[in-house]
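The structure's right below; bear with me while I get my questions together.
Only a part of the assembly is drawn; its chains keep their places, and the rest are absent.
Letters A, B and C name the chains as they come in the text, with residue numbers starting at 1 for each one.
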Amino acid sequence: MPDAPTHLLERVISQRVTLVLKDSRRLSGRLLGVDEHMNVVLDEAEESTAEVTRHLGRVVLRGSNVVVLNAPQGATGKSA
Amino acid sequence: MPDAPTHLLERVISQRVTLVLKDSRRLSGRLLGVDEHMNVVLDEAEESTAEVTRHLGRVVLRGSNVVVLNAPQGATGKSA
Amino acid sequence: MPDAPTHLLERVISQRVTLVLKDSRRLSGRLLGVDEHMNVVLDEAEESTAEVTRHLGRVVLRGSNVVVLNAPQGATGKSA
């Protein structure tokens, strides 16, 4: 497969990403790590709603709650 | 089996597809990658509702949220 | 087992089938493929509600959303 989902995830390590969760919560942060279940570690994490932004620091998100991970810049280094 | 779902998915790589998610969200984009869990990578992704279209860029969708993937053009090259 | 579910599914390949999904959506189309998770590929797919029919073309349905697959004509060729 030309570009498997887990490969993209590894290529955006250390970039800022935004995650939409099943409960509609929206979290963004610098991606520190990810595994095959889409468990995600974020640093400098923030939870933002229309009204307010809460600073959370380091968080681990359980992959089963993730709907979409948005890596706006794409991957700077394409896989060879 | 004549035409397994994962084979169709691989044959529409690089086409524009539309996904309907369990929370009724509708996302479209160019299909960059997919795996056996239906985790999907889209480029030039857009989320559209009746009122508005949001440009998201590169996204990874967790397969467990996918209901339908619509590849309107079908596969241009049939599997041999 | 005399007639396992996956065998019936393979025997109705290329027939028109109707699927009821967990969100009550109703899709019909010509069955192109199916796998052991009940992921389904339909061609000439249509989504129909009481009011309207939408033509979708080629779709892949994730099996975890399927409640019932209805093959009204049964299988024309019984398994030997």
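Criterion: a residue touches a chain if its C-beta (ideal position, glycine included) is under 8 Å from a C-beta of that chain, and two chains touch if they have at least 3 such contacts.
All of these numbers come straight from a predicted model, not from anything done at the bench.
Asker: To what total copy number does the complex in this file extend, with 3 chains depicted?
Answerer: Every protein chain is the same sequence, and the full complex holds 7 of them.
Basically, only the chains that are shown with their structure count from here on.
Asker: Which word fits how the chains touch one another: line, ring, star, complete or other?
Answerer: It is a line, because the chains touch in a row without closing up.
Asker: From the C-alpha centre of subunit B to that of subunit C, how far is it in Å?
Answerer: So the centre of subunit B lies 19 Å away from the centre of subunit C.
Asker: What is the distance, in whole Å, between the centres of subunit A and subunit C, each centre taken as the mean of its C-alpha atoms?
Answerer: Between these chains, centre-to-centre, one finds 34 Å.
Asker: Would you mind listing the residues of subunit C that make contact with two or more other chains?
Answerer: Where subunit C is concerned, no single residue meets two or more other chains.
Asker: Spell out the part of subunit B that touches subunit A in their complex, as residue ranges.
Answerer: 10, 13-14, 21, 23, 25, 27, 32-35, 39-41, 43, 45, 56-62, 64-65
Asker: With touch defined as at the start, can you tell me which subunit B residues reach subunit C in the complex?
Answerer: Per the stated touch rule, the residues are 1-9, 22, 24, 38, 63-64, 66-75.
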